[in-house]
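Written out below as structure tokens is the structure these notes cover.
All protein chains but one are shown in place.
Entry: chain A
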Amino acid sequence: MAWFTIPVENLLCRCLCIFITVWLTLLIVFIMVPAVLGISFGIRRLYMRTLLKIFEWATSRMEMGAKEKNQQLYKPCNGIIAKKPPTSLQQDLKELRGSASCPRSEPQFEMADIFFFCRRGVESILDDEVTKRFSSQELDSWNLLTRSNYNVRHISLRLTVIWGLGVLVRYGVLLPLRVTLAVTGIGLLVVLTTLLGFLPNRELRFSLSEKIHLMCHRICVRALTAIITYHNRENKPKNGGICVSNHTTPIDVIILANDGCYSMVGQVHGGLMGMIQRAMVKSSPHIWFERSEVKDRHLVAKRLSDHVADKTKQPILIFPEGTCINNTSVMMFKKGSFEIACTVYPVAIKYDPRFGDAFWNSSKFGMVYYLLRMMSSWAVVCSVWYLPPMNREEGEDAVQFANRVKAAIAAQGGLVDLIWDGGLKRAKVKDAFKEEQQNLYSKVLLGEQDERDLGDDQH
């Protein structure tokens, strides 16, 4: 039967060859060429709309399933407790004391006051504004990822099949494709920027470097299937300014660099990151700090100022929060970048959580796991708003300016504006806050004390 097997093998080989050729052609035509040229066929948006329809269908199936079994679909709620509207310490204490039957007794007041603080304390343990920002946001509808499903009981057979298909598509088709693209993008970046470093002509080097950076970032964006909508592009950051933005994930950098060239600021790393950094700096002026220099704030400020003063250099990209927040709020901006005298261009980035959770919870998983998660989600959909440039006004200090910028970013992105420091993810709160409350309570008591003293004097 030898004559039978050889043609089959030939056939198999030929099929495989054709398959690979077609695959590569599609890849190059639909992904690489648009990336290089900076055009878009709109395939990703079509993909996004299809996905949304599927998600809605999946959620409605689950609701039907829940109704059949006469149970309720668990929807993650905004809070555990109903908080009273915030009132001042004085008002609350008056209310508390008012209910005591014996009006004069001192000890009764003191002991009753404990209730107030006790209840407030337990309320903060149950629901506070900050701790929930450091874990992923919860979703209303199911997006066919087991990571974000709470209603495991209500999945019917049909849904399970669709989910299985989803897994196959995501891990079998999308993930390898994306990994290939990412590797290509980074590889091209390193190679081309190194080559460019050898060019003697500065002008040529500059313009070419811009094109290369943009191209490689576009490839990386396609590697993540990121569907980005830029708003108000007339406000894009210009040379000699600083661009500030809220920080959710390291991918923020790629998303912003997709649309313009920025100088990055960061610590010098080792390994692959270090190699990329060294390559990038050969063709355009990025600011990388040694670990030891980061602590020296004056040195940092000087380098930033020097860069900004040179109007031919690109705008600097800084994330003043200092850490990743889960994209429902904006936390305290560190004032360092606002002390430099130049124009600040605020940018707000908001991710759509229905397609994949972009937040990098660095205490839960490391960088590589995070990237794999990102590449095996459906897509990364986000909106970027360029806000009008801001300058520090007369009589405004760095902190006030930072807060003003933060409020603008929060308002645009629909995020909650918090005063708390993102560093609280890892550090504890200072005792100064507790002392403030103690002072306040003492003042209230002192008021009472005065009344009592007056009363005593009359005896």
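Side notes on the structure shown:
Simple rule for what comes next: contacts are C-beta pairs under 8 Å (C-beta built on N, C-alpha and C of every residue); 3 or more make two chains touch, one makes a residue touch a chain; residues count from 1.
By our rule, contacts and distances are computed from a predicted model.
Of the names listed as "Calcineurin B homologous protein 3", "Dynein light chain roadblock", "PIGU protein" or "Signal peptidase complex subunit 1", the one that matches the UniProt record for the absent chain is "Calcineurin B homologous protein 3". Considering the whole complex, the residue from A:40, A:60 or A:124 that touches the absent chain is A:124. The chain not shown here is touched by just one of A:46, A:64 or A:114, and that residue is A:114. Residues 72-82, 96, 99-102, 105-108, 110-132, 135, 137-140, 152-153, 155, 328, 352-353, 363-364, 414, 420, 424, 428-431, 433-439, 441-443, 445-446, 449 of chain A touch the missing chain (whole complex, contact as defined above).
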